[in-house]
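Here the complex is missing a single protein chain, while all its other protein chains stay put.
On to chain A.
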Amino acid sequence: MEGLLVSSKPKIKELLVESACEHNKGHKKGPCNTPTPGATTGGCALDGAQIALFPFADAAHLIHGPMSCVGGAWETRLTPTSWPGRDLTQTGFATDINTNDVVFSGEKKLAEAIDHVITHYAPEAVFVYSTCVTALTGDDIDAVCRQGSERHGTPCVPVHAPGFVGAKNLGSRIAGEAVLRHLIGTKEPEDTTPFDINLIGEHNNTGELWRYRHLLEELGIRVRSTFSGDGRIASIRTAHRAKLNVIVCAKSLISMTRKMEEQYGIPWISCSFYGMTDTSNSILAIAEALGDADLIARTRALIAREEARLEEKLIPYRAVFAGKKAVLNTGGNKSWSIASALQDLGIEVVATSVRKSTEADKAKARQYLGEDAILMTSPASQQAQVIDDTGAHLLLAGGRSLYTAIKKRIAFTDVNQEKKKSYGGYDGLLVLAEDLKNSLQNPVFELVDRKAPWQK
């Protein structure tokens, strides 16, 4: 019981100097999360915590703060669920604090809000997020959550990720911390298998998880829990009994898996399911980490079957993509994971962005793209020239770069499209192929910059 009496606020400093954060190495400026006034983009810790936890559709997500923290952002995350009850991922809850709550205290309102949520929506758990204002005024959300849990018998989990502590990455670490502290290990599973795994950092965005989960199951690998795509509170509470943690494209959660290794002796590996090569490598890596010779053999057979099936379906696209060159302008692990998918399709990736990339990401990008490729450090100003120099046919970037593609009259694909459509796993590659083909064959990029009749 003692643990409950101390604050569950994670030690921000510890999370910031997390050794697994590559940005810290050899950096003079200090932790990577220190934002520059007037030159900062990207969401806050609260945003990151929400992204990490929102996919739990059987839990309510209650934001204790004003409407800036939730107003335009709820119901925007396309993380589908198979949870048969009401989809609470797509339900916005906020205390919408007013002057009174700021001057006096928002605790009573928060307690009543928890009552309202549990009475009307019967969630499996309630995540309560502090925000800048309620953290500054010192509302004790730990106490309110503890009392809420006692009152209702439903776990109420405080998430201390007010935006002023840092950026999204830190928020997702804090979310991991909260789940580790308040949920994981609070329930024993009914049965376990030698091949139980947790998927950490897989958000099932646009149904990505569903592109490969069935293959794991076919091999007898059981997904005990996910953090948190198509996740269930009941399963994450038993996550400590898994044999392996698989981190999916989410370096920020390494601290969580490291702690699970310390506390429960669960080893972890890091995977990506983007493109054919990465998907195959990842499935095999999981089998190898589970260390069963028969499983490994069956996995190799399954991979061979899936690759052959995919290759056949890709035949019509091969001619379209033959000799095509692409410039990729996106951040972080996408700088190489998308590149790998493009290469699977037979597209040559001549340049990628390594702005804000970690040393490991840069090394990986180099390894995937080869010696001749250009690693752009300031893509916004470089990409037009790079397109000229390489004769690229396709620019994959965020919407902001569309104008560059139009000026250069080459095809454009919005990489953020993947927020709406799943390009993951084997079948996702077919979706990507179709979208790229449509881009390459679309006349709009040439037409739209056509000279007007009155222009000379």
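The working rule: contacts are C-beta pairs under 8 Å (C-beta built on N, C-alpha and C of every residue); 3 or more make two chains touch, one makes a residue touch a chain; residues count from 1.
As a working rule, contacts and distances are computed from a predicted model.
Asker: Pick from "Nitrogenase iron-molybdenum cofactor biosynthesis protein NifN", "Protocatechuate 3,4-dioxygenase subunit beta", "ABC transporter permease" or "L-lactate dehydrogenase complex protein LldE" the UniProt protein name of the chain that isn't shown here.
Answerer: Record says "Nitrogenase iron-molybdenum cofactor biosynthesis protein NifN".
Asker: I'm checking contacts with the chain that's been left out. Which of A:162, A:275, A:379 or A:428 qualifies?
Answerer: A:162
Asker: Using the document's definition of touch, tell me which of A:69, A:199, A:215 or A:246 contacts the absent chain.
Answerer: A:69
Asker: Touching the hidden chain in the full complex, which residues of chain A are there? Just list them.
Answerer: On the chain A side, contact with the omitted chain comes from 12, 34-47, 62, 65-76, 90-99, 101-102, 109-110, 112-113, 115-117, 120, 132-133, 136-137, 162-167, 380, 399-400, 402-403, 406, 448.
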